[in-house]
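Note that one protein chain of the assembly has been removed; the remaining protein chains are unaltered in position.
Right after this comes chain A.
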Amino acid sequence: MYAFDFVKAASVEEAVSALASGEAQALGGGQTLIPTLKARLADPGTLISLAHIDSLKFVRAGDGMVEIGGGTTHATVAAETAQTYPGLADLAGRIGDPSVRNRGTIGGSLANNDPSACYPAAALGSGATIVTNSREIAADDFFEGMFATSLEEGEIVTAVKFPIPEKSHYEKMAQPASRFPLVAVFVAKFADGVRVAVTGASNDGVFRWAEAEKALSADFSVAAVQELKHSDDDMIADLHGTAAYRAHLIGVMTRRAVAQMV
């Protein structure tokens, strides 16, 4: 770890202004950033901690929506959305391990957009809206590829608004070492259609599987996606899975998610 200055921001405004001055980086739960710093792979100069900004920590439900503050930990989401949005609660409750879930935050995870993270699948699969200190961004416009989002420099995720589907399920195949998703699929059934978001599989990060959405929107059954195969173009290929294996798992995880919902 390189030496750095540390700012404990008390408000979003303070954090935004601190981030605007020179080499600075926002620190949420630190579950990606701290290991990166420890390996000396980043030298941010100043870390602006968001962990003490109370206005970023909330879970509110109403009007068919769940709104979650950007600084809310996975454990809190798992506990507080269990009644309102059980599919999301289940996803949050299976991220990492207890120490990750009690440190990591939803805003940090979405801003990082790790191609194997769980939350991006929930946000994209739900058609969520990402709220920042300056604007609102639809999930469909937010994720721009591996570790890339439409966030501007110094922009902070302050909240995420999730429309609550009729039903949802997240099916995850863990990578044997990291236990991140090797491939995971979030399926959400809304009155006006079905969304299917895939994480862990693509070199472009989280994405929607249009063919499955179309098939399931027409007929929400396992049979509707039984023969559907995802192309292995642009799939991640590594020690733990070839592109063909990941493409195959997209089908398996999708069918299993639907099977849990019908």
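Keep this in mind: a contact is a pair of C-beta atoms (placed from the backbone, for glycine too) under 8 Å apart; a residue touches a chain by one contact, two chains touch by 3 or more; residues count from 1.
By definition in this document, contacts and distances are computed from a predicted model.
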Among "Sugar ABC transporter permease", "Putative iron-regulated membrane protein", "Carbon-monoxide dehydrogenase large subunit" or "Na(+)/H(+) antiporter subunit B", the omitted chain is listed in UniProt as "Carbon-monoxide dehydrogenase large subunit"
Among A:148, A:223 or A:252, exactly one should touch the missing chain; which is it? A:252
List every residue of chain A that touches the chain not included in the displayed model. 1-3, 39-40, 173, 176-179, 182, 239-242, 245, 248-249, 252
